[in-house]
Every structure is written in structure tokens, then in C-alpha cells.
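What follows is a structure written as C-alpha cells; I'll ask about it next.
Not every chain is included here, but those present sit where they belong.
Order as written gives the chain letters A and B; numbering starts at 1 within each chain.
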Amino acid sequence: MQTMPEAVPCVTEFRVRYAETDQMGVVYHANYLVWCEIGRTELLRRLGPSYAEMERAGVVLAVSDAKLRYHVSARYDDLIRVTTRVAQVRSRLVEFEYEIARVNADGGTTRLASASTTLISLDPEGRPRIMPAETLALLRSAHAA
Amino acid sequence: MQTMPEAVPCVTEFRVRYAETDQMGVVYHANYLVWCEIGRTELLRRLGPSYAEMERAGVVLAVSDAKLRYHVSARYDDLIRVTTRVAQVRSRLVEFEYEIARVNADGGTTRLASASTTLISLDPEGRPRIMPAETLALLRSAHAA
């Protein structure tokens, strides 16, 4: 429980890579899903040992739905800030919401995109299964926060 | 006009690349957006010379919205079939729908994912602008078909 206050919402920053641009001169749109995952895994990591144990127990979270809205294009070397929140928790699924922004030279931010993804918990054979009670409790406290 | 009957719906096939897999042993979810684009650009190419002229005239189509629903995971070396349709046409935007399936050894198919993307037409400075009348006519005939 003590790890949660840091986890909500989770803010991660990194710079746009050259490999992420396309010939239009901006970041290729599929890369925003990669950025969402960076934010999400950072949030999950901060949930602490319980989430790591869930993975060791063979429960994986697989993306079942994704929605993205693109507002302003990111460009090479932009400083990107992904803010990730737990939007919904049910016994077999968890939904995350993301705000993707550019951090400007003056410290202000410009919203680039917003997104959400739903993940379902699967057993090693790929069948939906209920998440461990401890993981659910952590995700719910992150949601409530 | 004579190119349209072939263009609707547009079917494209290719094999999953090793580089597209992740450590879960399946295709990384962001790659489905790349596959949608393969289907979409193939459909646009079949619209004929008018679309190519639109591009030369400096009108680009940028993705503003994307929605994906994942049903079954694709795996390395699967034969993938993307079926692309024009779902909506307005003066400044066009929406595409995609069905992504695996072609099985017996010739049957398994649905893997469905998706839609909305693209808006931009001028070289990145401002929304009306698509050329000829492009709109082609997209609308593709939609009606």
C-alpha cells in the first residue's frame, strides 16, 4: 500500500528518437502506442512487488482495446511527457488513460495526444482469468487515488 | 472511375515478420496500426492518378483518431489478410475500417483484430483543408460501393 501515493498518476519523460519519425517529418502514429506502454509499465512497476509476483505466477496483461486521439504532432528530439492513470478496474480487466504532451523550452506543456487501453488478464494458455486479489487491491487503490 | 470496382473493399496479404513479435511470443500490438496503414495506402493507390495528384498538390492525410480491438494474437510467419473499407467521407476527413485476419492452412480465416482510423486532410503548413473535388468523388464512390 505504501507504494501507491507515488504511483498515481504516473509521469514519465523521454526524448523522441530519430527512428520514430517518418517522412512527413513527424513521429509515426503507431509509436504513440509504444509510449503508452512505457507509461503503463512504469505505473505497474511502481505498484511494487505484488505486480512482479503476479507476472511470476504466470498472469499476463494483454491489450484488448486501444483508442488514440492525435492533436499535435511530436517531432524529433521533443521532450515527451506521458501521464498515466488507472481509469477502471474489474476482476479480469484494467483500463488505463494517457495524456501525451510535449514539454516546451519554457517548462510549459503542449498536449499532443490522448489515449486509453484496456488490458485483460490471461493465464499462460491465453485464457481470461481473474487477477490475484492483491493485484486487484493495488490497482483499485491506484484508481481511487 | 473505372478503378473503383477493384478498390472496394481492398484486400492485402503479407507474412508476419520476426521483428514484429515481442517476448510474449505474439505480434506486438502497435504493429497492427502499421498493418492498417498498409491496407489503407493500398486502397488509396488503387484510387488511381487522382490521389497521386492530390499528394503532389501538397495535400496530405494525417491520422487524427484510431481505434483497435484485438481478438486473437497473430504469430510469427502467419499469413495476414487486411481488408480495408472507406467508412465515411466528409470534405476534410475520411474514415477507414479494417478487418485483420489470419489465413489458415486450409484457406479459411480467423479474425484477429478490427480497427478504424480517421484521417484529416492538411495543407503543407499542417492546417485542415478541403480535399480536392476529384479525390472526394473517388472516395465517395469507394464508400458507396
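The rule is simple: a residue touches a chain if its C-beta (ideal position, glycine included) is under 8 Å from a C-beta of that chain, and two chains touch if they have at least 3 such contacts.
The shown structure was predicted, so the numbers you read here are calculated from the model rather than taken from an experiment.
*Asks:* Given 2 shown copies, how many make up the whole thing?
*Replies:* Result for the total copy count in the complex: 4.
The rule we apply is simple: only the chains that are shown with their structure count from here on.
*Asks:* Hey, how far is the Cα centre of chain A from the one of chain B, in Å?
*Replies:* 26
*Asks:* Help me check something: in the complex, which residues belonging to chain B touch chain A?
*Replies:* Residue list for chain B touching chain A: 24, 29-31, 33-34, 37, 60, 62-70, 73, 126.
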